[in-house]
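As you look at this complex, bear in mind that one protein chain is not there, while each of the others sits in place.
The chains carry the letters A and B, assigned in the order they are written, with residues numbered from 1 in each.
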Amino acid sequence: MAIADRPIGFGRLKRKEDARFIRGKGTYLDDIRLPGMLHGAVLRSPFAHAKITSIDTSRALQLPNVAAVITAKDLETLGLAWMPTISYDTQAVLAGDKVRFQHQEVAFVIATDEYSARDALALIDVEYDPLPAVVNARKALDPDAPLIRDDKPDQTDNIASPLWEAGDAAATDRVFAEADTVVERDIIYPRCHPAPLETCGIIADFNPQTGQLDIYNGNQAPNAHRTIYAHVAGLAEHMIRIMCNDIGGGFGNKVPIYPGYVCAIAGSIVAGKPVKWIEDRTENLVSTGFARDYIMHSEICAKDGKITGLRVDVIADHGAFDSTAQPTKFPAGFFHICCGSYDLEASHVQVKAVYTNKAPGGVAYRCSFRITEAVYLVERMVGALALEMGVDPIELRMQSFIKPDQFPYETTTGWTYDSGDYGQTMKVAMQIAGYEDLRREQAEKRARGELMGIGVSFFTEGVGAGPRKHMDILGLAMNDGADLRVHPSGKAVISLSCQTQGQGHETTFAQIVAEELGIPPEDVQVRHGDTDKTPYGLGTYGSRSTPVSGGAAAVVSRKVRDKARLIASTMLETRPEDLAWTKGPPAGWYVKGDPSKGVPINEIARYAYSGDPMPEGLEGGLDAQTIYDPPNLTYPYGAYIAVVDVDPDTAAVKVRRFIAVDDCGVRINPMIVDGQIHGGLAEGIGIALMEVITFDSEGNCLNSSFMDYLIPTALECPDFELGETVTPCPHHPLGAKGVGESPNVGSPPAIVNAVIDALHESHGVDHVDMPCTPARVWAAMQGRPEPPQ
Amino acid sequence: MQTPAPFEYERATSVQGAIASLSRLGPEARVIAGGYSLLPMMKLRLANPQHLIDINDLDELAYIREETDRVSIGALTRHVELLESDLLGLHFPVFRDAELVIADPVVRNRGTIGGSLCQGDAAEDLSAVCLALHGEAVLRGPERERIVRLDEFHIGPYMTAVKDGELLTEIRLPLKHGGGSAHEKVERRAGDFAIAAASAAVWVDGGKIVDAGVALSAVGPTTVHVTRAEEHLRGASPSEELFEQAGAIAAEDCSPIPDGRGPVDYKRHLAGVLTKRALKRASARALKQEA
Partner (left out) sequence: MDLNLNINGEQVSRAVEPRQLLVHYIRDTPGLTGTHWGCDTSNCGACVVLIDGKPVKSCTMLAAMAEGHEIRTVESLERDGELDPIQQGFHEMHALHCGFCTPGMLMTTRALLDERAGGPPLSDDEIRMAISGAICRCTGYKNIVAAVRWAAEHQQQEV
């Protein structure tokens, strides 16, 4: 095998975790069976908004295999009827007074098997008194709109959180007054769903004798979950253990705590046995963690061929309970990064959030807290501006980019971008695409009546939340721990607080240790997903694993290396400052100027645990721990170009080519980075063309299975063409930036811009909302775009 | 995971046996073949049959054969067999067009033509294919066998002419000289049901269309048989304008409803476009002019 395939440190190392997955030997939640385990099922509301007048569980309880049926009344006695959300709101675990969205949880059945539990659902009699439902976020603001959250004492309207602002309104007004071109658009980022292939679920195992609660649950932030469960259930934090095992995808969907989880815990406490609850696909789509649902009005302006200002007014639809996921001080997440990659003179953003009779969530679907919405907004607006100005969309971007010598760059909304050379990355994308040739091809096709579009987007993301002075969730700083132990034989275990859901952490983090300490990656075990065995930290979402836990892994490795230096100086009877770290192989501490004299890391490890004398004041062993507080976010960026063909008669859109050039700083494992980009691009194609959660006027969810929530197959995804530039992050210990979410963030605007590009000249189309389904594109071609919500 | 409600299961070992069970058990019994339509409905508990009669062992119902004046297809013939059949490829290429866009290859390994037709879903493709080919369905009951024309087979949404105690055993497609056929579909994503689909067949003799079949999926309560378009085509010479006119008739004569796949005007538009496209390809095939 070539050296390049088996790098000691960074490089295209094939994944360690594959060995079990390709044999069908992963351990996902439903693979776990505990002795005596019972099975839960949730009864859900058929109505979007209705008073509950009675619940009768007696018929269900008569089924032979049914152990218990839990309702809100039962939870009240346990103090579990309501739970806090991660946005300081409250959410009903089981509806008692009324239901506030269709498919809300109403009762929880526990039975000996899943089939029986589901049989019992049909035997629970619930009487509802239907109320008018509020589905449209704009209409939720009407003074006479039905009040959804009458459970909250001071709530008199459907406002979910106060108006939130960023930027400078007055300065923005001035810039718009001086502009020579202004474009205005209503842009919707529709509700969609992360829909990981493994749905959400839990096994709760409460031991009444010891008071210990074991939770098996594939979630993205096990340590934070434990703290929240302790708070919710009134249990001692040290008596709760969460084990994630293998997770079949997360994409933000497995960040929150869901009512079904709390029901299973309550069920285990009541039944004294383990209780498993796993949602079916419909439950996943209709009740857990949706994403986006931002209704945006925006204006953008330019002067002398350069973008100068941006204004955005957003209504965020949070559904019935505000359980949106973001750092607490950022109620609209990082949406105010919508000033994009451009050297603007001013910008202003305001966001108000409303309750509607729709499922709660507001998770970041492969997105760093609303950056997806922000990038979509600005890149669509730049596309619209280029159309209005009659200039090439790349030319306008090139004119307006933040220049390399402006970094670190303070944006008009308060972000400090770390590093970048945007123009260079854009050029690489143009080169791969053959941009000039594509434009020629497009002109020829237009002449023949064929519709081909070329769409561009350029994004800057802020990922790796985050610095503790700015960012916490429910008072928990967004820092990550790492604990590294090098054993006497020179093999190591690194324990992490971040949580892989398929990102390949077992490989990437072993490579970080390998890079820093010269221990081959196969000799580094990566441990995560068990709160009893891992340090504290806030988990994996918002592309934060490499920026935060990756930083922690590097720092903890360097701490070990520093200790190794002291030990080596004793071993070599020299001063530490006379030693230099050499990567080898074998890696170790060597006397400066004399490479023949030194000790490799495994020798140092053996020594550290031996009976030989340690340096003065130093304890034996070779290990370290750290909590990494990132000084700033990392700011990956990229240039994306989509080529689409639109059928002139049927309006069907086909993504023919997709070019993605990402700059995520130093790439630890370029193979895994490419894989992440491929996956995010597929999701972006899904969101742009087909993935959407919609409701009828009564609040019935219309996309409640994979027959209607459409996920791209291999036939909708082109053979992605990737490129890269590498601009290291100046403040990350490894120079790395996050990347997992970039492709999902950057691809939808490129595709929608391409669709508009295909249709603008021939059909005058200058706007279309996602998803660009054949029906919607056809309507746009008829000059009848759907009116804004 | 969603699970079906309890039922009794019986595996049929002969056609007679299956029919005997069906007539004994009455409306509470359902036949299961591929299961891809019925089982999801049962998992949602929208269908709750008390008895399932599994006919998958009835190999005598799995065939595609040419007889003197027709091609006969056994009801248990799987999608993949329809797709790969040289006989159908020769006489009725419309099957291949349709089978390439019905569900996905894995589903096509199990799903059957009988199941597709009996589900009675107006968005399903094979019903339109068989209707455009002016096919007939053979329904066997305990006492006798009867033959129902495809245009009388679907009597309402999810409702067919198959009576309690009867089993669809065969589809018959008349063989006539000079035929060509094609199927066109627009879907939201590969494997999805149609937003709209059109099946067309033409039989050409001496430069004139002597007979034609046009049927549409997903634009009415049942598969739509566009008889007015067929009449318009009969006796005319194939031409772009003629097919355009036939498409316009199809757009007028269908009755789509708005849903997540699209509004009425778009579906009508598609009915027209796809009818025209299908006729064009069918005609090119009939005239051996296909590119």
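Basically, a residue touches a chain if its C-beta (ideal position, glycine included) is under 8 Å from a C-beta of that chain, and two chains touch if they have at least 3 such contacts.
Everything numeric in this text was worked out from a predicted model, so none of it was measured.
A.B. asks: Could you tell me which of A:K14, A:R241, A:K597 or A:H731 touches the chain that is not displayed?
C.D. replies: From the options A:K14, A:R241, A:K597 or A:H731, the contact with the absent chain belongs to A:K14.
A.B. asks: Which residue among B:N109, B:S237 or B:Q289 touches the omitted chain?
C.D. replies: Going through B:N109, B:S237 or B:Q289 one by one, B:N109 is the residue touching the chain not shown.
A.B. asks: Among A:T90, A:Q155, A:Q424 or A:S705, which residue is in contact with the omitted chain in the full complex?
C.D. replies: In the complete complex, the chain left out is touched by residue A:S705.
A.B. asks: Among A:T172, A:S268 or A:T282, which residue is in touch with the absent chain?
C.D. replies: The missing chain is touched by A:T282.
A.B. asks: Where the complex has a chain not shown, which of A:G340, A:G504 or A:G665 is the residue touching it?
C.D. replies: Of the listed residues, the one touching the omitted chain is A:G504.
A.B. asks: In the full complex, which residues of subunit A touch the absent chain?
C.D. replies: Those residues of subunit A that touch the unshown chain are 14-15, 17-26, 28, 30-31, 115, 195-199, 246-249, 251, 280-282, 501-504, 671-672, 674-683, 705-707, 711, 713-715, 717, 719-720.
A.B. asks: Need a quick check: the contact residues on subunit B for the chain that isn't drawn.
C.D. replies: Touch set of subunit B with respect to the missing chain: 1-9, 11, 32, 35-36, 39-40, 43-44, 52, 54, 56-57, 103-107, 109-110, 190-191.
Everything that follows uses one rule, which is that only the chains that are shown with their structure count from here on.
A.B. asks: Averaging only over C-alpha atoms, locate the centres of subunit A and subunit B and give their separation in whole Å.
C.D. replies: 44
A.B. asks: Name, in rising order, each residue of subunit B that touches subunit A in their complex.
C.D. replies: Going by the criterion above, the answer is residues 1-3, 5-6, 45, 104, 186, 188-193, 195, 260-263, 266, 269-270, 273-274, 277.
A.B. asks: Give the list of subunit A residues in touch with subunit B in this complex.
C.D. replies: Touch list, subunit A to subunit B: 114-115, 118-119, 122, 278, 280-282, 649-652, 689-690, 694, 702-703, 707-708, 710, 712-713, 715-716, 773-775, 778-779.
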